[in-house]
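For this depiction, one protein chain was excluded, whereas all remaining protein chains were kept in their positions.
Going in written order, the chains are labelled A and B, and every chain counts its residues from 1.
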Amino acid sequence: MSDIRRFEGNGFLSKVVVADGHAYVSGLTAKDKSGGVYAQTKDVLAQIDQQLAAAGASKARILRANIWLVDISTFPEMNRAWQEWVDPQNLPARATVGAPLAGSGSLVEIMVEALL
Amino acid sequence: MSDIRRFEGNGFLSKVVVADGHAYVSGLTAKDKSGGVYAQTKDVLAQIDQQLAAAGASKARILRANIWLVDISTFPEMNRAWQEWVDPQNLPARATVGAPLAGSGSLVEIMVEALL
Partner (left out) sequence: MSDIRRFEGNGFLSKVVVADGHAYVSGLTAKDKSGGVYAQTKDVLAQIDQQLAAAGASKARILRANIWLVDISTFPEMNRAWQEWVDPQNLPARATVGAPLAGSGSLVEIMVEALL
């Protein structure tokens, strides 16, 4: 099984899985739930930076992102934090939709896949 | 970075990303929002044809599709347009769920991954 590497397991999931030259990051929510969508998105994106670094990738190598918002009307706030963070020369494919999230107080969840 | 090719960036995302022999198409919504779910699905699928062609793939090579519907009760209308379009010899894996969408008037969003 050594062709699949798994990081930060919590009994249910791994925060990031590396296989076949790709890094698959779990859907992440903000550690600090006190902020609004802009602050929570920044929080999530900082975690994604960490997970990608642990996997040997980076935001410039993201292929695809899925974003879920508790309230789809907060799309512009999420997008503002996203645009400040994303590498403008290396924009991933992306889909953003509304959805109830599992963590109490979570307003945004993001899942990405990157190439190593 | 030349091992990842990115097409039609808009500052936030690329409409299609090509890497490692796969094409990752962003979640697309209808350009013409005046129609119902059947018409909007046809609109989206025509855009997917274009994006896959630009990437060097085609609908016969789709591996996986994610479909989001604003109103899940419109599933049969979406499915009718889908069945008229999809290659019956090359059916992808697929998941369809309900979700609020970001674009005003959008009733359906579709994201696909294809093999080149």
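Following the convention adopted for this analysis, a contact is a pair of C-beta atoms (placed from the backbone, for glycine too) under 8 Å apart; a residue touches a chain by one contact, two chains touch by 3 or more.
Note that the structure is predicted; figures quoted are calculated from it, not measured.
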Of the candidates A:A39, A:L101 or A:L116, the residue in contact with the absent chain is A:L101
Contact residues on chain B toward the hidden chain run 21-22, 60-61, 63-66, 72, 75, 79, 82-83, 86, 88-99, 113, 115
Absent-chain interface residues of chain A come out as 1, 3-4, 6, 9-17, 19-20, 22, 24-27, 66, 68, 99-102, 109, 111, 113
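The criterion applied here is as follows: only the chains that are shown with their structure count from here on.
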Gap in Å, rounded to a whole number, between the CA centres of chain B and chain A: 21
